[in-house]
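The complex is shown incomplete by one protein chain, all other protein chains being positioned as in the whole.
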Amino acid sequence: MREAHHHEEHHDELPFWRHYIFSTDHKIIGIQYGLTALVFLFFGFCLMLLMRWQLAYPGKPLPIAFLTNLLGESRMPGGVMAPEFYNQLGAMHGTIMVFLGVVPLAVGAFGNYLVPLQVGAQDMAFPKLNMSSYWVYFIGGVVMLGSFFVSGGSAQSGWTSYPPLSVITPQSHSLFTGQSLWLTGMVFLITSSLLGSVNTITTIIQLRAKGLTWMRLPFFVWAQLVTGFLLLLAFPPLEAAGVMQLMDRMAGTSFFLPTGLVVGGKALNVSGGGSALLWQHLFWFLAHPEVYVLILPAMGIVAEVIANNTRKPLWGYKSLVYSVIFLGFMSFVVWAHHMFLTGMGTAINAFFQTTTMIISIPSIIILTALILSLWGGSIRFNVPMLFALAFLPMFGIGGLTGLPLGLASADIHLHDTYYVIGHFHYVVAPGTLFALFAGIYYWFPKVSGKQMNDFLGKLHFWGSLIFMNGIFMPMFIVGMAGVSRRLYDGGTSYLHAQNVLYLNKVMSHSAWGLAVIQCIFIVNFFWSLFAGRKVTSDNPWEATTLEWATPTPPPHGNFLKVPEVFRGPYEYSVPGAEKDFLPQNEPDKKPGDPNNRGKK
Amino acid sequence: MSTAIEIPYNSTERPDTGLYNAKLGVWLFLASEVMLFGALFSTYVLLRTGADTWENGAQIGLSIPLATINTLVLIISSVTMVMSWASLKTKNFGKYKSYMGVTILCGVIFLVIKGFEYAHKFENGIWPSTSTFMAIYFTMTGLHGLHVIGGMIVNTYLWGPGAKMWQTDPERFTNRIEVAGLYWHFVDLVWIFLFPTLYLLPGK
Partner (left out) sequence: MSDTHHEDVQSHVKTYIKVFVALAVGTLVTVLASNIHLGIVLGIIVALVIATVKGSLVAGFFMHLSAERKIIYWVLVLTAVFVVVMMGLIMFTRQDQQGRQQGIFAVPQGHVPAHPAE
């Protein structure tokens, strides 16, 4: 299947910069998103590795002279991390991981690359818009990174940027302060997400191939569709809030500054009359759906990998679809469960507790359906499948530990402790990231034409699994002991934390171990790209969905002939069929043939 | 397949959805805009109900006559926008040019009047930091003004260099005008709500 070559000849007319830099091809843009996001993920991870030194050995100079010199006296006086720098690392770790790492990887990279392929389209509906959304994201990332170098350093009020703290730290009307640049960067990132989601939704609705009815869409496409709507409708309120906070900082308004605010013993010279709670409302109106933006594409990837590697249809495809739609809808009405500690009042707490308990139901349905899909399958334990399988219990732990946080009475004890950190990292780190790794290993052969090394992949998997749990499991214990999540010294100066302080070292060493393990992935990624085993088939995993019906790697325009779809997405091991998979685009044989199953 | 791939339903409607791509795209974008301005209006409602006193726009120097003229200017521009689309439907390109030209001109008039209003406030020492009301006033009208500018850029492109498409692909060009129109009407619609909210509502 090398017909692709004569197609590529057509594209040699395009100069390099049009082909690889300002490309309108969704696959190139997807790869651009993917590589940029991986770099940001690694950078955000490195910020955390630095923080973990201060947490494990508070007040001790960092023994890596090179790094201390690089960071300079203002950030690391005498090699010891300055508290302000610690706060910067914390705020930027969260921001970078969520907005510059995981979302661009899950939605920008996987969504961009796979959605048009899986719906059988030649490209996204608006290719130029697609290119601009990547470059707007890139600018947002540069602004965020640049904020480290302005005087006073980057934003340091946490990734949530709660006012009044964020408005008065540092107090300056200049745009070139960490927090103002953070807000500017966010406006770029939000704009990028909006453009991207308009594109994804339009592509899914308008460009589905002939015969690809709604209930024949791969689950991954459903997940991306719902994610698209979440980005589209949840992000703008934060954009509005970001503009207002920028006004508060730069124009001296008081959207989020209440009357009578005293800073450092002096009354703040502002008109007042604002509401600090308003920021939290608008922030979490985005940031809760954002959790599902992180998790839904991951669920989609896991569903694809599981169906493929159990060699049987997904259990309860329809209930998965309805659950993901319901989940998306409900994610808009649970946000204030992040705000139980603000004293909102009992009635509104009761409302948000109820919706929070309701939203756990579709999550559990999805997880259950994925677990039941394993039953009776002839499972292939390859690297993508290992990551996908590990996603299930890891996400399960993340989800279940979230239940006590959804109940105000338990949340009051646990909120702002390490317990919360443990909870959402289980969802996003060994949860979403494992699913994204599964996706990378699974689709790498299609994108590059090479197989990733299996042994290195397994090493990467087992090492990551052990160290991830080494980092995040102790957080539950530390959190339940009551240690607050934002302490510069990791709790050393607190009596109640003394019994769990040793866990700080366990977590830090696990984090550094995880860093070493990720190097295996980086080596594997580049080694396989250049010297990996070439795939011999366009469909090496013997999968059913449309992306495998393209040449490898897919040319501009994707399909050699416009695909038509004849069956559902997961026709594996159909009884009586010649082979154990029936691709969606394979026409029916003669009437009465068992291969016709799935055709309505 | 040639180098330039042809995305289907750019100018024709997909049978099962009844839409061409850009129309769905722009409506999705407008949905997000509704959320953006919805958040700003929520801010207005929350801060107003939380305040002990609230100003009436006219009493603190906002000019109702100028704002009324501006409202009428935007309404006229909406009519000429939709007329420019209707002219293309009846294949009258010359009429399209004049209607679109008037639309752009109305945008300019709106911004000039808005500029006078802003300048007048600054001269009197009224800034966004003066009060919560003025913070909301400047933020909302400022964002709305940016939307007007954005719309004018698109309209000017479609009036000038973009109009060449009428020769090559008239149907797609007509669709572009419809889509640009949808956005322009939305900007008008936002102003229809901003006008009473900021200028007319009684204080407390």
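Each chain gets a letter, A and B, in the order it is written, and its residues are counted from 1.
As a working rule, a residue touches a chain if its C-beta (ideal position, glycine included) is under 8 Å from a C-beta of that chain, and two chains touch if they have at least 3 such contacts.
Remember, predicted model here, so these are calculated numbers, not experimental data.
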Residue, one of B:31, B:102 or B:154, that touches the chain absent here: B:31
Residue, one of A:196, A:237, A:551 or A:583, that touches the chain absent here: A:237
Selected residue (touches chain absent from view) among A:190, A:246, A:276 or A:336: A:336
Absent-chain interface as seen on subunit A, which is shown: 205, 229, 233, 237, 277-278, 281, 285, 332-333, 336, 343-348, 351
Hidden partner interface residues of subunit B, rising order: 12-13, 17-19, 23-24, 27-28, 31, 34-35, 38-39, 41-42, 45-46, 49-50, 58, 64, 68, 71-72, 75-76, 78-79, 81-83, 86, 89-90, 171, 174, 181-182, 185-186, 188-189, 192-193, 195-197, 199-202, 204
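Rule of thumb we're sticking to: only the chains that are shown with their structure count from here on.
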Whole-Å gap between the CA centroids of subunit A and subunit B: 34
Residues of subunit A defined as touching subunit B within the complex: 7, 10-11, 13-14, 121-123, 125-127, 129, 194, 197-199, 201-202, 205-207, 232-237, 239-241, 243-244, 247, 251-255, 270-275, 278, 282, 285, 556-557
Touch list for subunit B against partner subunit A, complex: 1-3, 5-9, 14, 17, 19, 21-22, 24-25, 28-29, 31-33, 35-40, 42-43, 46-47, 50-51, 127-132, 135, 138-139, 143
